[in-house]
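Shown here: the complex without one of its protein chains, the others still in place.
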Amino acid sequence: MAFTRPSGRAPDQLREVRIQRGFTRYAEGSVLVSFGETRVLCTASVENRVPAFLRGKGEGWVTAEYGMLPRATHTRSDREAARGKQGGRTLEIQRLIGRSLRACVDRKVLGERTITLDCDVLQADGGTRTAAITGAYVALVDAINGLVASRAIKVPHGRSPVFGAVAAVSVGIYRGVPVLDLDYAEDCDCDTDMNVVMNDGGGFIELQGTAEGHAFRREELAAMTALAEAGVAQLVQLQREALAG
Amino acid sequence: MAFTRPSGRAPDQLREVRIQRGFTRYAEGSVLVSFGETRVLCTASVENRVPAFLRGKGEGWVTAEYGMLPRATHTRSDREAARGKQGGRTLEIQRLIGRSLRACVDRKVLGERTITLDCDVLQADGGTRTAAITGAYVALVDAINGLVASRAIKVPHGRSPVFGAVAAVSVGIYRGVPVLDLDYAEDCDCDTDMNVVMNDGGGFIELQGTAEGHAFRREELAAMTALAEAGVAQLVQLQREALAG
Amino acid sequence: MAFTRPSGRAPDQLREVRIQRGFTRYAEGSVLVSFGETRVLCTASVENRVPAFLRGKGEGWVTAEYGMLPRATHTRSDREAARGKQGGRTLEIQRLIGRSLRACVDRKVLGERTITLDCDVLQADGGTRTAAITGAYVALVDAINGLVASRAIKVPHGRSPVFGAVAAVSVGIYRGVPVLDLDYAEDCDCDTDMNVVMNDGGGFIELQGTAEGHAFRREELAAMTALAEAGVAQLVQLQREALAG
Amino acid sequence: MAFTRPSGRAPDQLREVRIQRGFTRYAEGSVLVSFGETRVLCTASVENRVPAFLRGKGEGWVTAEYGMLPRATHTRSDREAARGKQGGRTLEIQRLIGRSLRACVDRKVLGERTITLDCDVLQADGGTRTAAITGAYVALVDAINGLVASRAIKVPHGRSPVFGAVAAVSVGIYRGVPVLDLDYAEDCDCDTDMNVVMNDGGGFIELQGTAEGHAFRREELAAMTALAEAGVAQLVQLQREALAG
Amino acid sequence: MAFTRPSGRAPDQLREVRIQRGFTRYAEGSVLVSFGETRVLCTASVENRVPAFLRGKGEGWVTAEYGMLPRATHTRSDREAARGKQGGRTLEIQRLIGRSLRACVDRKVLGERTITLDCDVLQADGGTRTAAITGAYVALVDAINGLVASRAIKVPHGRSPVFGAVAAVSVGIYRGVPVLDLDYAEDCDCDTDMNVVMNDGGGFIELQGTAEGHAFRREELAAMTALAEAGVAQLVQLQREALAG
Partner (left out) sequence: MAFTRPSGRAPDQLREVRIQRGFTRYAEGSVLVSFGETRVLCTASVENRVPAFLRGKGEGWVTAEYGMLPRATHTRSDREAARGKQGGRTLEIQRLIGRSLRACVDRKVLGERTITLDCDVLQADGGTRTAAITGAYVALVDAINGLVASRAIKVPHGRSPVFGAVAAVSVGIYRGVPVLDLDYAEDCDCDTDMNVVMNDGGGFIELQGTAEGHAFRREELAAMTALAEAGVAQLVQLQREALAG
């Protein structure tokens, strides 16, 4: 029997990706990103202060927070605010998003400002962290472009404080076959799951792979990273179109 | 000089209200409700268990949780999950929503089930609690209709376990004039602010009024409740149209 | 059969109310207030600092905290300090007390000071929040009079920074009849319960009504507010006598 | 110059001690105890359950909780419920009270019940923990006598499940002189402070001494314990009178 | 100038690794592992219960907790127990350790038992998580061998419930050169840092790489994973020697 994915997609096929700017109106950047049924609202908020460890250094900060609405998923989860703490998965994801986006910003040009990327999952069908990074990048660019346009930050020689683009996608081994952009049905049942964050120059920013079933081999790693490279290239193109739109 | 509201509305005019069912797909009821720029996602989740104090009594429970995305507002607020507790305002609002919706459900017919209404504010421009109640009612009806349709609950003589409708609106005294459905600009600058929850029979379920500036008089109370009655009647009609749609 | 209240009181009759000043000796104001068996210790503490949002504005702040001793009630409740958080009911009540008393203070005359009203329930038989507001007002006046007497605050033209008086009472519909000042037995079994905070000029400061059984009608609202007006007038008289005593 | 205590008391003189039973009416035991200006409300609550570690063993449990109202003291302290945790001092004191009272109860006769002693300080002028133990003993006896009277517990051969009496007093070295029952003025300025819990047979149950200034010698320890023995004997007599009253 | 590491090691050289079994005596497995100056105490505790989600399924659970003594590092950090929560880094690391070790255990053979691996860092000089995984594996084997020896678990056909071995090492790009087993001096100053968990069959279990400075390229990834493979092979050999010792 031929290999088929639950969604009928080809192994190297992304879900339908949409990047909708200006979804809400008060944030300096606001993007609703969808990777198929996964929908994440990413807002970028600019504040004129930095965390204590950066005060007086003339540099800015970029950070992220992640949350999932209690009924984003098939069954309701407890609300983290009601439980009184963020879980380990939440903290791990928001640390990943923050590191990924700091990798593309010149924090000296930003000045003593913090940009917080709030990534709130309205609906979850796998890949929420990769969708969040991909969408938050666009919100971040909007926020920084606003600072440049209002001359709040001065850009030497017209060089943007954003270095290239950052996008992310998951890859995995599903029933023995390397596949791109796992949805929830695949995620629950795969042998290996890897999240890959890359820039538009083809460099790796973050790579987090987990063998769920059996340990993966060097050649499987190579196949997965190749799929991710192609997937990120498409996502970067979609980000560009959204920013141009 | 003639009286004008910041939005240009007449004193007895609601903002544009939209009630969009099925905004997300996994919850048993999912409604995006807008009162002008205020947008609240209300989901209803059905679970086959009840809180400890109801176990074994053959009755169900209806409860609510409320949250606001950090950048729903003009400036970013701390995420309650990160701060490690829900604030007093959040707890007060979710208690109000829960009481309001319990008022229209026959909990004996519901059986030992809990319906949780999660009201998450995507964008806030005043009146989030009244929008939440109005939208959550529709999500609740969708969830209960699903239980009836699947014969999970048996309805004696075809009588729905939902008694009539519940909707809510704010009223206030703005620059001396009683007005309906305050937006944020009015809310910040009014003398009195009152939230009114009513049923479709014109009965009051909850009434919470606060004098912000000067104490209000008996006749102002009467004028505000009259405005609220008319406003709720319109909201109930919009709920009906949404449910019929 | 004639209507009777569990306590034998007439529908418009308050419980015996006592206001004992100077119950403890270190606080700037200290009042033990009783509404029948409900007893609340209200202390007013003056501190020479204000919350961060008021710093440097030359205004003062008035705030309240509420607590109930674990065995104030018929059965023991968990101690909130041991559970590690204040419940929603506590937060809701302390917000109400704080707003009510801020309504009668000229915070500019107070200067950069905070007055905290701690309302601790020693015994609870219904109406703890209304007793707390009524008693805390007297403690607040004592504390402010102390500031005036010691010339810590200067009063322009001898005008006190306290505007009139504030008192509160509950009203409800018990077995179809509007009644004043519900005790616990009535509170558990009433159709509607409303807390009314008013000033001595007959203006409403806060109004919070909840339909426990059936929704209440416009005419029931009018009957309840009329009862409350008469009840608050008596309470204001008792406050005056206590302050004169 | 002759030695004088701030209060003018003789070195071996207790403050005026009052033990008022039935201060509140719902608890199974309720005592307001005063050691001079220190006033502690001690309630005993009986519940028909035991902590998990005792379930099914046929034994009961006696435990204590301690709290101080925010303005029991000369300056206001933060409310522990608002801070979200009990401080180390509170936990230390309530552990001491619980151990002290468990020492006088036959937990097998008590059966699978928990008696919780809530000791809430209404006013603090030093010695709150010793006043709490002394008063809580009386509340405990009242609660257990109630169980015996209602035949909820069966007493073999008429023997009470309470073994003798337990009372506590502080002693210290103040300006070089051993003194009994330190008040706040002495507590702040003493060289050594010791809390002594004893039974009516002259046995020590708890002894906690702290050198505040210089280390104390063996003979000072002997002088302090002798003072404590005499003080506890007086307190036990006052407990007896209160219980007989 | 030739490339040199701060420690003088060759790029593919591990620090001195020691694995000392039986460091403490009560735990079912207790290992002090050192990777140079990094020292982690790893204990394995067996308990006859499983988390709620596994109850009644006949399977066991393997989990990990991670902590760092406040002064394990060059400057003191706050104690997480005192701050009242575990930080994101801690949660991320303990999730990694738990997943890594679950990958080598047949949880059905384990039966309804939980093995908790507590990894407490006594001294930190980089690579604490990889040392923890490497040491915890040995503690886990000791604990499981104890269960087998005492016949608490039955091993079908003499097959151990532990599949092969698991060890972990960090790799990175330091001043442009791929290096093995980074110490703190390198960790602070490297371009890329990757933690690699592998089994003794050369399969990858976890791979977590982060570009600190510039994004890494596909060929750098290959060089790093090759170094890691060689490093893990040495660690597995040291684990075997320790277990044989």
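As written, the chains take the letters A, B, C, D and E, and residue 1 is the first residue of each chain.
Definition applied: a residue touches a chain if its C-beta (ideal position, glycine included) is under 8 Å from a C-beta of that chain, and two chains touch if they have at least 3 such contacts.
Not measured: the values here are computed from a predicted model.
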item	value
Where the missing chain makes contact, among the chains that are shown	D, E
Option touching the unshown chain, where D:Val155, D:Ala211 or D:Ala233 are the choices	D:Ala211
Options E:Thr90, E:Ser160 or E:Gln234, residue touching the unrepresented chain	E:Thr90
Contacting the left-out chain in the complete assembly, out of E:Arg55, E:Arg79, E:Lys108 or E:Arg159	E:Arg79
Contacting the left-out chain in the complete assembly, out of E:Leu54, E:Leu69 or E:Ala152	E:Leu69
Absent-chain contact - pick from D:Pro6, D:Gly58 or D:Gly203	D:Gly203
Hidden partner chain, residues of chain D it touches	85, 87-89, 91-92, 94-95, 99, 103, 194, 198-199, 201-211, 214-218, 221-222, 225, 229
Touching residues on chain E - with respect to the absent chain	24-27, 30, 37, 39, 41, 43, 45, 47, 65, 67, 69-76, 79-82, 84-86, 90, 116, 118, 120, 122-123
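By our rule, only the chains that are shown with their structure count from here on.
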item	value
Intersection of contact partners for chain B and chain D	C
Minimal step count in the chain contact network, chain B to chain C	1
Most centrally placed chain - per-chain CA mean versus overall CA mean	B
For chain A, residues that touch 2 or more chains besides their own	84-85
Touch-based graph of the chains, sorted into line, ring, star, complete or other	line
